[in-house]
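Remarks on the structure that follows.
Part of the complex only, each chain left as placed.
Lettered A and B in written order, each chain numbered from 1.
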Amino acid sequence: MSAVTEHVLLVDCPDRPGLVHAITGVLFRAGANVTSNHEFVDMGTQRFFMRTACEGLPEADAVRSQVLAILPAGASVRIRHAVPRRVLVLASREHHCLADLLIRHEYHELGAELLAVVSNHENLRALAEKFSVPFHHLPHEGVSREAHEEAIQALIGPLEPDYIVLAKYMRILSPRFVAVWPNRIVNIHHSFLPAFVGARPYHQAFERGVKVIGATSHFVSHRLDEGPIIMQQVIPMDHSYTPRDLERAGRDIERTVLANSLRLLNEDRVFLCANRTIIFD
Amino acid sequence: MSAVTEHVLLVDCPDRPGLVHAITGVLFRAGANVTSNHEFVDMGTQRFFMRTACEGLPEADAVRSQVLAILPAGASVRIRHAVPRRVLVLASREHHCLADLLIRHEYHELGAELLAVVSNHENLRALAEKFSVPFHHLPHEGVSREAHEEAIQALIGPLEPDYIVLAKYMRILSPRFVAVWPNRIVNIHHSFLPAFVGARPYHQAFERGVKVIGATSHFVSHRLDEGPIIMQQVIPMDHSYTPRDLERAGRDIERTVLANSLRLLNEDRVFLCANRTIIFD
């Protein structure tokens, strides 16, 4: 764990012997000083993942080409500067996740610039505007789902967000919308997925009589609540909790999980591998 | 929390005003010294639950009748002595939950007498016999499920167990068998139920890419893995865990959850309310 460093090299390719040696050789010859390094080979897919943070990488494009040249076919190589990510927030009525993001943004703890908040309700406008983040109300009443999503798309497309964060956005996004932002939409689900998929998970948890509740952040894919999981956190409960108590208690972990997941993304610590994530933290 | 005390009064009845006053009045007049007291009203069912531990209750039967007389129709009143419960263990091949129960039994930490271990495999015999607990091998090969369960029933019925503990027993019990022991069979499931019902939950967890795994103890009902949950515990995992790593890590919580659930049962701390449990710990 560390603060965002100057450059981060991100490699995802088929595994073969000697990759670490070859890649670190390119960096060494370029004069880069590696400050942290993580690798992982996924046994199922036989893919190799590497995240290397370094200082002093003067010609990032050239280094990227050199790394790519020594890797097997099918490799992905990215070099990221530690610039703040551009993040767009979709919200509905609930304030707690949005408020948490706004506070962290205000104090430069997110590694991101919050471009705007878009909501299908009006009630969070005052909150967003307290922190000088633009708020757009796009009501869903009286318009088709298609038209509503087109309005959102028209608004957020020009903002060119790196990530779209669903901070308790309570509408299901269509596969068509999701396809525009592959692996770039992050949701917080208020249960320990895959338990309690879908609506009203706290009521489901209450009915089932579980003794622990959870929150799950995940990438949004075309299948409801089934995208790759980024982070999960749980808290104990007992028989005395009403569904309303569960909601209250759950808010504390929902906002923490969502904000920390966004931090991981902004620091380029999250890789995708099949339907799972590899987190180099 | 406390050690098992001399008598425990257990009340489960429809709620109405004044119940605590009325019940404690009976105990007070009988000269009992209440050492701990828990009550709970379930709002959904409007049922009242009370567990009162007390010293000096000379005529338990008379007290039980007096309490019953002041309660609404549909009340259940039990008075339990702190005698060890009679517990029968069903196991298969895995040793860790059984070993944990045997160790706690050996050192008088279970509040129970382990009557016998019954297994559909032979390999745990040596372990059980090290601790002088009778072991019975009832193989399931070459017999029908019905015949196998009848053999188990014939063996355990005369032992008159209070509880049957499934310590990684890997066969599904038929509704017919379960019906003979209503709310008296306890299972340990190696997942955070209701996630990953059924077989191979660690492989399911690996495939889904969860970041936390769990273990769940529950009463066995006629529907697979859907009985009332007694206790759940979780541990974090990350992308580097193989299914085998998950199994290893999971064993530490499976055995702890199962043994502690059995302790709660043996201390009469578990009430049933619809498909949920109320735990006075």
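Note that in this section contacts are C-beta pairs under 8 Å (C-beta built on N, C-alpha and C of every residue); 3 or more make two chains touch, one makes a residue touch a chain.
Because the structure is predicted, anything quoted here is derived from the model rather than measured.
Trainee: Whole complex: how many copies, 2 being shown?
Mentor: 4
Heads up, the rule we're going with is that only the chains that are shown with their structure count from here on.
Trainee: As a multiple of 5 degrees, what angle does the CA superposition of subunit A onto its copy subunit B give?
Mentor: 180
Trainee: Distance from the CA centroid of subunit A to that of subunit B, rounded to the nearest Å?
Mentor: 40
Trainee: Mind pulling up the subunit A residues that touch subunit B in the complex?
Mentor: 40, 42-43, 192-196, 207-212, 214, 228-234, 238-240, 242, 273-279
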